[in-house]
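Input: a single structure, listed below in C-alpha cells.
The complex is shown incomplete by one protein chain, all other protein chains being positioned as in the whole.
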Amino acid sequence: MRGKEQDLQQQKIKEQTAKAQAVIERTAKAQAAKEQTAKEQDSEEIVCLDKIKISLKEREKRFCAVHGVSFSLFRGRTLGIIGESGCGKTLLCHALLDLLEKDKWEVEGRVCWNPGFSVRDVGMIVQNPASAFDPRMKLSGHFREMAGVLGLSRRKITEEALSLLYRTGIRDPKRVLDSYAFALSGGMLQRVMISLALLGKPKLLIADEPTTALDITTQWEILELLGELKQEYGISILLVSHDLKVIQSMAEDICVMYAGYVVEQGPAEEVLTAPLHPYTRGLLASRPSYSKTQIQAMEGCPPGIRDWILGCPFAPRCGYTRETCHKDCPPLCNWGKENTGKVHRVRCFLAGKGERT
Amino acid sequence: MKKRKMKMTAALLAAAALLVSGCGAGQTKTDADVDRQVEASLSAYGQEAANVPEDEQQAANGQEAAGQSEVHAEAGGQEAAQEDVLVLAYPKDLGDMNPHIMASPMYAQDWVYDGLTALVNGEIVPELAESWEISGDGKQYSFHLREGVKFSDGSDLTADLVRKNIQDVIDNKDGYTFLQCLEEIESMDVPDKTTLVMHLAHPCNSLLSDLSFNRPLVIAGEAAFPESGNIYQDGVKKPIGTGMWTVEEYVQDQYTLFARNPYYWGEKPAFSYVRVEVIPEIETVVNALKAGEIDMYIDVNDGLSADVYRELEGLGFSVDMAEGTQVTSLSLNTAGEILGDVSVRQALSWATDNTVISEMVYGGLQKPASSYFADSISLAQTGAGRYNYQPEKAVWLLEEAGWKLEEGRDYRTKNGAELEVDMLYDTVFKNGKTIGLVLQEQYKNVGVKLNICEEDSQIFRKKWKEGDFGMILYSSWGGSYEPFATLAAMRTNGDKFSTVQKGMENKEELDQVMNHALRETDEEKLREDFAYIMDSFFEQAVYIPLTVSSTLAVYNSSLEGLDLEGGKDVMPVGSVKRKQ
Amino acid sequence: MKNYLQRKLLGMLPLLFLVSAAAFALVRLMPGDAATAYLNAMNAPITEAALHKVQKDLGLDKPVVVQYGIWLKQALSLDFGLSYMTKRPVIDELMLGFYYTAVLTGSAVVWIIVFSLPLGIMAGRRPGSFMDQFIRAMTFLGSSIPSFWLGFLLVEFFSLRLKLLPVQGAGTLKNILLPSITLACSYLAMYTKMLRGGIVEHSGGTYVLYARARGLKRRTILWRHILPNALNPVLTSLGLSLGSMLSGAVIVENVFAWPGMGRVIVRAVAGRDYPVIQGYILVIAAVYIVLNLGVDILCAMLNQRIFTEEET
Partner (left out) sequence: MIHRILEDKICRFCLVFLLIFTCAALFAPWIAPNDPNEIHYTARFAKISWKFPLGADYMGRCILSRLLYGARLSLGSAAGITIASSVSGTILGMISGYLGGRFDRIFMGVCDAVRAFPGMVIVLVFVGILGTGLLSLCLGMMATRWVWYTKVARNLTRAERKKEAVLASVMAGSRMAGILSHLIFPAIRMPILAIATLQFGTALTALAGYSFLGFGAAPPSPEWGMMIQDGRSFISTNPSMLFWPGLCILMVVIAANILGDRIQEISEQVRK
C-alpha cells in the first residue's frame, strides 16, 4: 500500500519537474515570440482606456478607487496588469466591460473602442471558476444559453463547445458538458471557462486572476494553454494578476498598479529588467528565484480605498522619499530611451534615481 | 420603466394561468366529489319513489300523479327547477335519520315520519290514526288507522307495521324513561289491517300525547327496518316514512335535499323541494340570508338575537313570530354543595329579574315566564306563588345562611369558600351567553359569582345526567311533552331532569305524587297532585322561570304563507309558497 | 438517488410511530372514560351492564399497550373505528372534510405563488427602492391581520356590499376564492420576503457577474439563474407551511362555513369524540410528514448537489 503511494508521490514530483522544464522552455519560446511580435510596430489598437476614474458611491461621498488610468490594448499583444489585491485591477476590467453597478460605482473617463471592435469581441475569465458557474445548471446549459447572445443554433453551439473543450485539453468533453460545476476540478472548470470565452470568437480576452485559485501545476498548464490560444487565434489578452511570475511569462507590456494609481507602465522587458519605480523594484526583489539567496519582502501594506492619500500613494512604504513625495502626488511622466518606440512611463519624482542614493 | 411594466404583466399573466389551472383542477374535483356524495346518499336512501308500479299511479289521484311526474322530471337535475326549491338553513347535520332515536334534528324527523296522533294548539288531533276509543277503565286504547296511507316508497301503512314500530321502542325503553306509556303497554293486538288495540297495565294520561311526539313513537316503513328488525339498535336502513317530505339527496355536513312525498296523505306542500343547508354559525346564516343564498330561517334553537331579527326586518325581510309552549328556565341543582341550601336557591330566585332578560336579551320578543310550565298548560296553573325581583330579600336570606360579604371583596364567602355558581348551557343555545351576562350582573349585586359554562350538546347532556353543575339553562320541551312526559322525566331514575330534584327534602313523596298523577284519571285529584308538585317546586325554589320561548322566522319577502301558529310542525314550511 | 430515498423513507417510520403513540396517549389523557362518552354519544342510559358491554365492544377492558397495538394495527389499514357521535367510520368523516380542506389549502398555495412571486421579484430587483419598501409594508400588513377579522371584512365587502361572491358553502370556484385568499394572506409576507432575500443574495453571486460578462441579458439571468436558486428555500418551507395550513384552516373554515376537517375536529373535540381526534391527529401528521418528504425529494431533484454529497 504505502509503497504504492510513495511511488505515486515520486511520479507526481517527476511529472511536475518535467512540466516546469517544459514551462521554462516555453517561456523561452514565448520570449522569442515576444521579440518577434515586438518587431512589427504597427499592430492595430483594439481599445483604449482614457483617464478611467472609478469611485465608490456612498450617499454623497465618493471614494476614488482607480485614478485616471489610461492604456491601450493592441491586437495580438498581451498587457499584464500587476498589483497587490485591492489596487483596482479587477475594477478596471469590469469598467472595461461596463459590468459595474451604476448605483454603486461612478465611472469617469472614456473607454473608446476602435472601429470594428466592441464589447462583444471580449471574452472574460474570472478567478475561482468554482463559483463562476450556476450550481443548478449543467455546463452544457451555460454554453447553450450563449445561443441567444451569439445568434447561433444550439446544435452549432454544442458542436463548437465540444471542439473547443477538446482543444482546451479536456479529453472527454461530452461528460464534462453533461456534468455540474461542483463535480469538476478547478483546472477543468478554468478550461471550460476559457472555451466558453472563446465561443464568441473574441479579439480580446480578459483574464482576471485566471490562475489564482488553481494549484501550481495546473496554473502553468492554463498559462501554457492561454499562450497557445493567443498564438492560434491571434487574440490579445489583458492579463490581470498579482503574481509577477504569471505576468512575466505572458505579458509583452506591463502596467504596475498601486492603490488605484498606475505607477509604472511599459514594455515587459524594460519594466522587468530596468524597473524605475521603487514599488516595482520591491515586487521584483520579493520574487523568488533560483539565483536569490534570500527574498526581501516589502514592509507595510497599501492604503485602503477610504484612506485619504496626500502625496505619492507609495510614499509611506517607499525607501527613498523626499518631503515632496509626501506633499503632492507625482505625475505619470514618460521616461526612457526614445530609440525604442515603446514609451515607458513612471509615476515618481525620483524615477530611476533609486540606485544613486 | 417600460421594461419593468412588461415584466410585471408577464409575471402576473403567468400567475393567473397558474391560478386558473389550480382552481380549475380543484373545481372539477369538487363536482366529482359531490356526485360521489350524491350517489352514496342515494344508495343509502334509495329512492323507490321514482319507480312505482303502474296501477298504483292510476290509483293515485290527479294531484298525486302530478307530484309523481314531478319526481320523475326533477330526478334528473334540480337546477332545472330552481324556482321550485325552498332553501333553509339549520346548524346541524342531518345525521342517520333514525326514527326511534333522538339524535337527528327534530325538524327532519317531523318532516319525514308521522305519529299516530299530533298536537295542534294544545289539542291532541288525529294523524295516522283517524280515530280511537278508550275503554271506560282507561286501560284499553283501540286506534283506527287512516285509510289508504302510503309510505314514500309506495308501500301501505298497516296496523302490523305500527305495532312493529312501537314494539321496537318498547324493547329499548331504557332510553325513554319519560315515556310513561312504554311502561304501561302490556300487549298490542291487530284485529284487522287498520286497527291496533293497546292493553295497558294502568290508565295512562300521557299515552295520546306520547304518541304525538315526532320521536321516538313514529311509524317507519317496512323498508326502514334492518334484518334484525331492531331499528333502535342497528340503525335505520332507509328513512322511509309517511311524512310530507322524503330525503332525496344528502351530502354530509353540507346540505339535505328533501323532496315532496308523492304519497303524502295530507295536503301537499307548495314547493316540491326543500333544501336545508348546514350552517353552524348563526352569523353566517344571517349573512347567507342577506346575500339571498337561503330563502328562510326558522329559529327553533333560540339562536337568533333580537337585534339581528330587528335588523333583518329593517332590511325588508318578512319576519314572523309565534309564542311557543317552551319555557326557558334555570334548574338549580338541589343536590349541589352550595345550591343544596334552600335559602341560597330562594335568594337566587329573588335576585333574578327576568323582565330585564326579556328586554335585554330578547328585546321584548319573549315574555317573562311565571312558572316552569307555559300558561297554556292549564293543569299546571295552580295557586303557586312566584318570586318577583326583590334583591334585598336575597341579600337578607344569604346573610341568614351565613354567606357574608367581607370588606374589599365582590362576592360573599362562607368559611373561606366563595359563593360561586356554574351556569351550564348547550352551545347551540346562542342566547345563553347573553342571558348569562345579564344574570352575572344581577347576581353580582347580591354578591353571588356566576360562571358561564357553554358546553357542546354531548357534554352538556353528560354533565346534566351526572349532576355536575350549579344551575342549568335550557328551554323545557313544551308541546305535547308537557306536562306528563316532563313529570315522568322528573321522577327518580327518570331522565336527566330528575338529577335537579335529587336534593329536595320531600323527593320521595314528590315521586309518588308524580307517579300518581301519571295514572290518575279523575280531573280533581289530578289538579291536587299538580298543586302539590308546583307548590313544592315553588317553596324549594328548584326552578327559576325566565322567559316563554317564541319561535322566530325570517324569510325572503318574495315568500308567503308561513304559519308558525299551532306548533304542529317544528318547521312548518308545507304552506310556504312564492308570491305570484 | 436510490439510497437517498431509502434513508429518507426509513427515517420516516420512527417518526410516524412516535406520532401515533403520542396521539394514542394524548387522547387517553382526556377526562372521563371512553365507555361513558360512547354511551352519552349513543344517548343511552349509563348502567353497569351497558358500561361492561361497551368496554367489551371497544376493547377497553384490555391493558393499554394491547389497546394501542390493536388500534395501531387497525390504523395501518386506515380503520380508526366508528365515530362516537355519528356512528360512521372515522376515516369517512375525516376524508369528507379532508378533501375540502385540501382544496382550500391547495388554492391558498396557488395564491401564495401568484402573489409572492411577482412581489418578491419586484422587491428583490431593486433593494431599498420605493417599490421594495412599499411591498414590504403591504406584506407586513397582510401577514398581521387576524384571519377571521380579514374574513369578516372580505365577506362584508365582496359578498354583502358588492354581492359578487357567496357568503358560505363549498363546491363552486366562487366559493373557494374568499376563504383561500384569507388563508393565503398570512403566509404571503413570509414568502415574499424569502424570495426577495434570495434574489438579492444571489444577484451578488460570481456566476451572475460572469453571466453578464458573457453578455447575457439581465432578464435572462434573472429567470434562468437567480430565480431558480432563490426559489429553493421557498420550496422547502412551502412544505412546512402546507402542513400547518391543513390544520390551521380551522378558523377560516369556521368563518366561511367551509365543510372541511376543521369543522369535523372542532366538533369532535367539543364532543370528546376520541376516535375522530386520534384519527385526525394521525392523518394530519402523516400528511405533513409525507408532504415534507416529497418536498425534500423535489428539492433534491432540482439541486443535484445533495445527491453528489450523499454519494461522497
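Chains here go by letter, A, B and C, matching the order in which they are written, and residues are numbered from 1 within each.
In the analysis below, contacts are C-beta pairs under 8 Å (C-beta built on N, C-alpha and C of every residue); 3 or more make two chains touch, one makes a residue touch a chain.
Predicted model only: the values in this text are computed from it and were never measured.
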Legend entry - Missing chain: touched chains present in the view: B, C
Inset, instruction - Check each of C:Leu10, C:Leu29 or C:Val65 against the chain that is not shown and name the one that touches it. - result: C:Leu29
Legend entry - Option from B:Val300, B:Val438 or B:Leu510 whose C-beta touches the chain left out: B:Val438
Legend entry - Contact residue for the chain not shown (choose from C:Leu160, C:Leu173 or C:Met301): C:Leu160
Legend entry - Option from C:Ile145, C:Leu235 or C:Cys299 whose C-beta touches the chain left out: C:Ile145
Legend entry - For subunit B, residues in touch with the removed chain: 282-283, 286, 290, 305, 307-308, 311, 356, 359-360, 427, 433-434, 436-438, 440-441, 451-454
Legend entry - For subunit C, the residues touching the chain missing from this view: 14-15, 18-19, 22, 26-27, 29-31, 140-141, 143-149, 152, 156, 160, 186, 189, 193, 243-244, 246-248, 250-251, 254, 262, 265-266, 269, 272, 277, 280-281, 284-285, 288-289
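The rule we apply is simple: only the chains that are shown with their structure count from here on.
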Legend entry - Chain contact topology (line, ring, star, complete or other): line
Inset, instruction - State, to the nearest whole Å, the distance from the C-alpha centre of subunit A to the C-alpha centre of subunit B. - result: 92
Inset, instruction - Note which residues of subunit C are touching subunit B in the complex, please. - result: 32, 36-37, 40-41, 43-47, 85-87, 96-97, 99, 103, 106-107, 109-111, 113-115, 117-118, 121-122, 125, 155, 159-160, 163, 166-173, 176, 219, 254-257, 259, 263-264, 267, 270-273
Legend entry - Interface residues, subunit C side, partner subunit A - complex: 205-207, 209-217, 220, 224-225, 228-229, 232, 302-305, 308
Inset, instruction - Using the touch definition up top, name the residues of subunit B that touch subunit C in the complex. - result: 3-4, 7-8, 11-12, 14-16, 18-19, 22-27, 29-31, 33-34, 93, 95-96, 101-103, 174-175, 177, 235, 252-254, 277-281, 284, 287-288, 290-291, 293, 427, 455-459, 461-462, 465
